[in-house]
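Every protein chain except one is present and positioned as in the full complex.
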Amino acid sequence: MKIYKRKIEIKTSSRVEFIDITKRVLDIVKDSKISEGICYIFVPHTTAAVTINENADRDVIRDIISTLNNLIPQEGNFRHMEGNSDAHIKSSLIGISVEVSVAGGILELGTWQGIFFCEFDGPRNREIWIKVLGE
Amino acid sequence: MKIYKRKIEIKTSSRVEFIDITKRVLDIVKDSKISEGICYIFVPHTTAAVTINENADRDVIRDIISTLNNLIPQEGNFRHMEGNSDAHIKSSLIGISVEVSVAGGILELGTWQGIFFCEFDGPRNREIWIKVLGE
Partner (left out) sequence: MKIYKRKIEIKTSSRVEFIDITKRVLDIVKDSKISEGICYIFVPHTTAAVTINENADRDVIRDIISTLNNLIPQEGNFRHMEGNSDAHIKSSLIGISVEVSVAGGILELGTWQGIFFCEFDGPRNREIWIKVLGE
């Protein structure tokens, strides 16, 4: 079994923003020389997340963001004093990791799927930890 | 390390519908001859999802569906023009993959747990990609 690890560093520019990281994850998978296995994408933050959704029409992402903001507004009756409780909640709802199959040395994604880093409390410097296992 | 892959094909019949795929996933695990490892269940679509929940009383699934539809109605103030933004959002909230431990050559699930494919924009022809890793 081979294991390959790398970190992606990104700088977000808005409070709430989804950034397509598919290409950067794919480059790491290619560098790993692992042809068959699993790629883990892990966000080591508590006010961010990672999701897989449509990468064709950017309005899909805009609708996801506006719906999340409507369901869980930043200004709520919260006890945590940093003003970002909504971001912590969104992080747990979307989740901080996804895994994607690796086959033939690349990511096995559906036709319309992209991998998005989800910033809920930016702008900040963020990391995404990638781990590829396989052979 | 052994790796075994198979696709499940299903045809959904309603716009929103959860389909119990536990038996079909289990059959693939048995075919894999892998006795100890992990089974990845991945949905390559952006308006569907997969979840694990109760498989005894079908009213549980009905309640999950009606609650999701109440929280995120199909008719919203959306920018994406295909009329299925609600489905994309539900997909990211529920998630498009789950993993289940394989032990003794079968899936290790809790007593009441079943694996459900979640259709949010049907009826459509759908795939679920299964990957079993282990030994």
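By letter and in written order, the chains are A and B; residue numbering begins at 1 in each of them.
Following the convention adopted for this analysis, contacts are C-beta pairs under 8 Å (C-beta built on N, C-alpha and C of every residue); 3 or more make two chains touch, one makes a residue touch a chain.
Everything quoted here is computed from the prediction, not taken from an experiment.
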item	value
Residue of B:7, B:33 or B:62 touching the missing chain in the full complex	B:62
Contacting the left-out chain in the complete assembly, out of A:12, A:51 or A:91	A:91
Contact footprint on chain B, counting only the chain that is left out	1, 36-38, 51-54, 57, 59-60, 62-64, 66-68, 71, 93-95, 98-101, 103, 108-113, 133-135
Contact set of chain A toward the excluded chain (per top definition)	1, 3, 5, 40, 42-46, 71-72, 76-82, 85-86, 88-89, 91-93, 95-97, 99, 129, 131, 133
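Please note the rule applied: only the chains that are shown with their structure count from here on.
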item	value
Rotation in the CA alignment of chain A with chain B, degrees, nearest 5	120
Rounded Å distance, chain A centre to chain B centre (Cα mean)	20
